[in-house]
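Of the protein chains in this complex, one is absent; all others appear in place.
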Amino acid sequence: MIDCSKALPFLLVSLLISTLLGWLAFTQAVAGEVESSGFGAVAIPQPHKPDNASACVEPLDIMRREHMNLLLHQRDATVLDGERDGNYSLVGCMDCHNPAASAETVIRYPDPQHFCAGCHLYASVKIDCFECHADRGLAKIEQGRLADSNVAQPGSGLLSLQTFQMQLGDTGGD
Amino acid sequence: MATELDNIEIRPARRRFVQGAAALATTLIAPGILLYKTGQASSNGAAKTPRWGLLIDTNALSEADVDACVSACQREHGWHSEAGSATDAQWIRKLRLSDERSGQQQFLPMMCQHCADPPCVDVCPTGASFKRDDGIVLVNKHTCIGCRYCMMACPYKARSFIHETLYDQLPVAPRGKGTVESCTLCVHRIDRDGANAVPACAEAVNRGEHKAILFGDLNDPQSEISQRLKSHGATRIRADLGVDPGVRYQGL
Partner (left out) sequence: MRTIYSEIRTSSPQYWGLLAVFAVITALGIAAAHRMEVEGHHISGMSNQVVWGLPHVFAIFLIVAASGALNLASLASVFNKAEYKPLARFSAILSIALLIGGLAILLLDLGRPDRLIVAITHYNFKSIFAWNILLYSGFIVIVLAYLWLMMERRLEHWSRPVGMFAFAWRLILTSGTGSIFGFLVAREAYDSALLAPMFIVMSFAFGLAMFILLLLLSFRLDRRELDASHLQRLRKLLGLFCIGILYFVLLFHLTKLYGSQNHAYERFILLDGGVYTWLFWLFQIGLGSLLPLLLLYSARWQHSPRSLVLACLLIIQGAFAQLYVIIIGGQAFPLNLFPGYRVDSSFFDGVINTYSPSLWELLLGCGGLTSALLIALLVVRVLPILPQNLPGAQN
C-alpha cells in the first residue's frame, strides 16, 4: 500500500515549483509597465489614435468587443480562400492606427505607444500577431526599418526583448 | 502595396458564388449526379476554377535574369539570405546546371512548383500546408507548428524554416520564426489581378513580346500559357513522381 506520509515531500516540492512559476509569469507580465507606472499601479493605456481617419470600420463598442473575432474570421477567409476585400484586415488596421506616413514618428509593436500593444499590455493578453505580421503600414516600414532588420537581432529571450523595447523607446517613444 | 489591397477585383465573389452553388448542389442532388454534372461542365471549360501556373523559358533567361528574379522576390516579400547561410530562407533560388559530359551550362529559377498532388500537403499533420482551389500551394502560418515534415517530403527543396526572430516584415508577406514558408506564386497579386496578375519574378524578366516567365491558367485551354504549352511542350521537373507541378520549364 502507498504510504501517504511519503506523498508530503512531493506535494511540497510541486507547490514550491508552481509558486515559483507563478511568480515568474507575474513578473514577466508586468515587466513592461513597471518602469513607467510602478508596481501594481498600471496606467490606463493611451493608444495612438489615427492621424487622418474619421471613423473606424465599425462602431467603437463593437470594435472593442469583437475586433479579435472579426480579424480571425477574415483571416481564415483570406488565407484559405483568397478573399481580400473584407473590411477587417490586420493590414487595414495597421495602415490607419499608426502615425501618418508624413509624420516622423515610427511606433513598433512592443512599444506601449503602439495601438495594439497599449491595451494588450494593460489587459495582459498576449498576442503573437506581430511575430509575423507587419506592425505598421508599408510606408512606415520603409521609414523605420531597423538596421539589418531582416537578419535576426543579437541577444536572446527576455533580455533581448527588453533591450529591444529600450531601443524602441529611444526612437519612437514619448 | 498596402493601398492596393483596398481595391480588389470582384473575382473572389465569383468564387464564393461557385462554391455556394456547389455546396447547394451537393446537398440537394445525389453525389452520382453531381459527379456527372461536373464531368460535363469540365468539357466546355467555361465555369471551371483556374489552376495557376508558370511556364519558364530557360533559353530566354540569362544568369543575370535569374538573379533578377531572386532579388525581385526578395524585394516583394522582404526576405534576405546571407551568402553561405544554411539557415536563411530562400523562396526562389538560382540553379546552375552543368551537363556532366559536355559541360554545357544552363541557369534556371527554382521555387515551389505548386504541384497538383503536393507531398507537403499530404504529410502536414495539422493541414497548415494546403492547396487552394486555384492550385496555389501555401502554408497557413496560423496553424503551422514548425515540425518541418513538409520540408522532408518536398522533392524540390522549395521550403524554408525560419530559424530566427524577424523584424519589419512587409504587410503582404507575414512571416515569422518557427514556421515554414515558401514561394506563394505572389498570391496577393493574383487575388487582386486574377488572370492578368504578374508575379514579381516574371515582372523582373519579361521584356517585349516573348515572356520568359509566363503566368496563366493551366485549366483554360484558351490562355496564353496553355497555348504555348500545346505548341511547344515543356518539362515537369521530377515528372517521375507524378506530383504534376504547376511550374513548367522549356529549354531543358
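By written order: A and B. Residues from 1 in each chain.
By definition in this document, a residue touches a chain if its C-beta (ideal position, glycine included) is under 8 Å from a C-beta of that chain, and two chains touch if they have at least 3 such contacts.
Model, not experiment: these values are computed from the prediction.
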{"item": "Identified contact with the non-displayed chain, of B:L55, B:C124 or B:L138", "value": "B:C124"}
{"item": "Which of B:A89, B:C112, B:V137 or B:I213 contacts the chain that the document leaves out", "value": "B:A89"}
{"item": "Residue among B:R75, B:K157, B:H210 or B:H232 that touches the chain left out of view", "value": "B:K157"}
{"item": "Residues of subunit B (touch criterion as defined above) contacting the omitted chain", "value": "81, 83, 86-90, 93-100, 110, 119, 121-128, 143-149, 151-157, 159-165, 177-180, 237-238, 241, 252"}
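Convention: only the chains that are shown with their structure count from here on.
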{"item": "Centroid distance [mean C-alpha coordinates] between subunit B and subunit A, Å", "value": "32"}
{"item": "Of all residues in subunit B, those that touch subunit A in their complex", "value": "1-3, 5-6, 8, 10, 12-13, 15-16, 19, 78-80, 82, 130, 132-134, 138, 140-142, 163-172, 174-177, 179, 187-188, 190-192"}
{"item": "Subunit B-facing residues of subunit A, complex", "value": "75, 79-85, 89, 91-92, 94-95, 108, 131-134, 137-139, 141, 144-146, 149-153"}
